[in-house]
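Note that one protein chain is taken out, while the other chains of the complex remain in position.
On to chain A.
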């Protein structure tokens, strides 16, 4: 690292702080099209500017070094807020790259200046890449959190009657969701002491062999624990698909609507109650 160049840069950056910062804000502000308030942008960029100057004065222009820790943590914060607010990666990275643009006219004079500019540009490239990486990571975090939420939201188990629980399925069934549905359903059977379960697939957009396989698994597991399972909410179109694909539900009762399934379950319960002899044993 050439000390001469970083010194020259530092002088320039310190001496013309107010001027450069104002230009930087203006360039960034234009690219963000007013979606971040001027005051907030000014604060962000001011902090970043000072941190960069400080880091360069401490340890030169090596962007991945220890002395850039403060700058990086500021960038992490910046890209996280940008990612959450729905900005594109370009709009996020431009906050860094705009500084190059601002410095360019100042450092185009002599050969030494040009070299200093190139060094600084490399530093800014590094920081810009870091910003984009951080942006992507934040996005991924958001996505995984959302899919987790979706998994939890879309698999409720409700008690329909004494001894009858229902699972209204919404969305496509994959193996991960089947696992969650099965776990919740079986636990609900034990907790509510229910011998009947109704799986309602009104909200399942399409039933293919894969989905049918998962449904069957759930029913078999419930049966193994001693509960009867009914599949309800089969729309006409789905019934046709099921037959066309040759899917066999075996002796699992299937009904068109949840109401039919509930009536079926209640009749079974009635039958069992009527047959129950008096006395404990």
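In the analysis below, a contact is a pair of C-beta atoms (placed from the backbone, for glycine too) under 8 Å apart; a residue touches a chain by one contact, two chains touch by 3 or more; residues count from 1.
Quick note on the criterion: contacts and distances are computed from a predicted model.
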| item | value |
| --- | --- |
| Protein name as given in UniProt for the chain not displayed, "Fe-S cluster assembly ABC-type transport system, ATPase", "NADH-quinone oxidoreductase subunit C", "STAS domain-containing protein" or "ABC transporter permease" | "STAS domain-containing protein" |
| Hidden partner chain, touching residue among A:94, A:173, A:189 or A:262 | A:189 |
| Options A:206, A:225 or A:245, residue touching the unrepresented chain | A:225 |
| Interface with the undisplayed chain - residues on chain A | 179, 182-183, 186-187, 189-190, 193-195, 217, 220-227, 272, 275-277, 281 |
